[in-house]
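First comes the structure, then the notes that go with it.
A single protein chain has been removed from this complex, and every other one stays in its place.
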Amino acid sequence: MGSRYGLRFALAGTLLFALGLAGCGAPTKEELVIGEYGSLTGGDATFGQSTKAGVEVALDELIAQKGGKIGGMPVRVVVEDDQGKAEEAASVVQKLINQDRVIAVVGEVASSRSLAGGPICQQNGVPMISPSSTNPRVTLVGDYIFRMCYLDDFQGQVIARFAADSLKLSRVAVLKDVKNDYSIALAQYFTEAFVKSGGKVLIEQSYSSNDQDFRAQLTAMKAKSPQAIVVPGYYTEVGLIGRQARELGIVAPILGGDGWESQKLLEIGGDALNGCYYANHWSLDQPNPKLQSFLATYRGKFKGDPDAIAGLAYDAATVLFQSLEKLASEDPATFRALGSSKAGTDARKAAAGKLRDILASTTGFEGVTGTVTMDENRNPKKPIVVIAIRGGKKTAAAILNP
Amino acid sequence: MRQLLWSLGVVAVLIGVNIVLPRMINPYIAQIIVLCGINIILAVSLNLINGFTGQFSIGHAGFMAIGAYGSAMFTLHVGMRWAAGLSAAGVPEPIAQGTALLVALVLGGLLAAVAGYLVGLPSLRLRGDYLAIVTLGFGEIIRVLILNVDAVGGARGLPGIPGWVNFFWVGIGVAGVIFLSRHLAMSTHGRALFAIRDDEVAAEALGVDTTSYKVLAFVMGSFFAGVAGGLFAHFLSYLNPNSFTFLKSIEVIAMVVLGGMGSISGAVLAAIILTLMPEVLRPVKDYRMVLYSLMLIILMITRPGGLLGSREISLAWLLKRRRPARESA
Partner (left out) sequence: MTEFLQQLVNGITWGSVYALIALGYTMVYGILRLINFAHGDIYMLGAFFGYYAARLTGAAVDPNPFKATGILLISMVGCGLVGFLIERFAYKPVRKSSRLAALITAIGVSLLLENGGQILFGADPKFFPQIIRASNIPLGMGVTISNQQVIILVVSFALMLGLRFIVLHTRAGKAMRAVSYSHTAASLMGISVSRIITFTFVLGSMLAAAAGVLVALQNPKIEPYMGIMPGLKAFVAAVLGGIGNIPGAVLGGLVMGIAEVMVVGYLSPTWRDAIAFVLLIIILLVRPSGLLGQPPAEKV
């Protein structure tokens, strides 16, 4: 009895799955479907959730201003979770493009997952905008891949420039995350630029994401007495690194990149991070009216401050909406193919190509993370804000242009 | 002769499937099917180690990683040139790429098999959970090794692997591992493996060379894990060491146990179910993995011997079962 039941259960499940797939094939009504993929669960879940929050605010604004419609067609966003795994990212992008028939994709945060999802978007001719993948290779995948943030090579230079020129440092230590491609690349770009400007990296040490104990590395660094420690990692570890450094009696400031950006950074790091600096996409204290109105909406909706990832996702979604708007007004016939279920594959591909061209020609877009102009490699030219942490508060210490 | 006919038939059917299926379904479903196939190879090959021989291995992801990286490196440095050369010489592209892929897969499998031999050796001394933890350790060492070797991309991953894998190649892999397992189970060697699983001391007393059989199971299991890794690499076009953590090994173990230790068809069924389950559960969003884990627990409590126990689904078995099923209905 039992075994028969189990088998039937399994077979029924498989059948249901097949039926479900058949049932939710092509959308029947006219609408613009936009896909979003990110790590909603797993170790980096905050990245995916911030991205989702940013896109939600952009969509809310579209609903408030234009009834949620572009060119007469309602916009729907489909969000998929990739659990922070590269192979899942590839799988969900396939689903978004082929199952949900999205016209454009927003995502991912981590460069490794953008590199897994990007080629599929490129193959299918669906534009993809990564809000915050800073690795240079992401947009090299192809001409349908865009990003909303600055690149790691520029970020590395900025940190080096800031350390050498503003802080007058010449001897530093580097502590990078070997499990994190972002951290490795940023450490490398920083070191290149810093050595070029006459500085010296005394010691390079590493850790792995999710480590809890950094005392061994810090003890080794302390012996070389560096003027500063550069930690190009994620905020999840930086707080603990700061605490343990102070515990071991290291007083040198710690420098880092946009991986530090989170409301949790100061909570975990506490006083240990006072006097430290990191490069970032924005600073919440800037008067930019777009930023301030975004902040007001965000705080009203989520009862807290956004991080830069949410801001970049908001910008990515807004650029996409504006480009769609432009396509709708310039070439309504082509535009209709994007949202109509009756349009053939070729018409959709042609329309997506037009959308790509408009995205690529983005110039002077005023976003919450600064003014965006796409260069020939579909990377935005944007300034970097260096944030100083003083007395438990983040303030803009410098703004450096490319 | 009969075997030759059978294998020719399988190849013909697979070629047919490879031509027809992509026209009928969208690439997303195609991707799920391919991933199902890769997971079937992994589950059936682990079944050789865990299910047949009772050796508890939690390092399957490590063997898979060796196969994946080994075959990918071969393709990137040699295979792509071969394929290009063959096409230039007038060989049709699918055959040219297929030849290069076949060599890459076999090479990946062999590398993994060598590793399996090296890990299999300590299994002479260690039993049960100690062996388990050594295999787990081995898997983690492989991953850390990959993270530290810059030539294979380290943490950045390895992009740009040609996506040569299609239904045909996955089908060949699945057919190969099932055929071999089935053949083994029916043979004297298979009986020896089962004897080791059921009572190692008794098996030894009866003159079974337990040591070489255990190593044999390890080597064969890791060979196919390597092949699965190679298919995975040439399907996704991008490798990242994070795809091969011990959680991946555990996923495969769950397939073997859920299917029923030692049951080949059970492993196949469980691999399909556990690959589909997260996809089916997509609509529930955040609760997806919670439901997945709950279902795993409930399945284990209600069917502790696995879905099929140690039985196999076969045509005769299905026919025999149908009658009583009707009577009870």
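Chains: A and B, in written order; residue numbering restarts at 1 for each.
We take it that contacts are C-beta pairs under 8 Å (C-beta built on N, C-alpha and C of every residue); 3 or more make two chains touch, one makes a residue touch a chain.
As the structure is a computational prediction, the values presented were derived from the model and not from experiment.
Novice: Decide which residue listed in B:L258, B:I272 or B:L308 touches the omitted chain of the complex.
Specialist: That would be B:L258, which touches the missing chain.
Novice: Per the definition of touch given earlier, which of A:T41, A:T134, A:Q157 or A:T334 contacts the omitted chain?
Specialist: A:T41
Novice: Decide which residue listed in B:G9, B:P22 or B:P122 touches the omitted chain of the complex.
Specialist: B:P122
Novice: Over the whole complex, note the residues of chain A touching the chain we left out.
Specialist: Touching the chain left out of view, chain A contributes residues 40-43, 45-46, 49, 178, 205-208, 210-213, 215-217, 219-220, 222-223, 236, 239-240, 243-244, 247-249, 262, 264, 267-268, 270.
Novice: Of the residues in chain B, which ones touch the absent chain?
Specialist: 50, 56, 122, 125-127, 129-130, 132-134, 136-138, 140-141, 144-145, 147-148, 201, 246, 250, 253-254, 257-258, 261, 286-287, 289-290, 292-294, 296-297, 300-301, 304-306
In this text, only the chains that are shown with their structure count from here on.
Novice: Nearest whole angstrom, what separates the Cα centre of chain A from the Cα centre of chain B?
Specialist: Roughly 34 Å, centre to centre.
Novice: Could you list, by residue number, the parts of chain B that touch chain A in their complex?
Specialist: Residues in contact with chain A: 26-29, 31-32, 35, 147-148, 154-157, 159, 232, 236-238, 240, 242-243, 269, 272-273, 276-277, 279-280, 282, 285-286, 288-289, 302-303, 307-309, 321, 325.
Novice: Please output the residues of chain A touching chain B within their complex, sorted ascending.
Specialist: 2-4, 6-7, 10, 13-14, 16-17, 20-21, 40-41, 79-81, 83, 85-87, 90-91, 94-95, 97-99, 112, 115-116, 119, 135, 137, 178-181, 184-185
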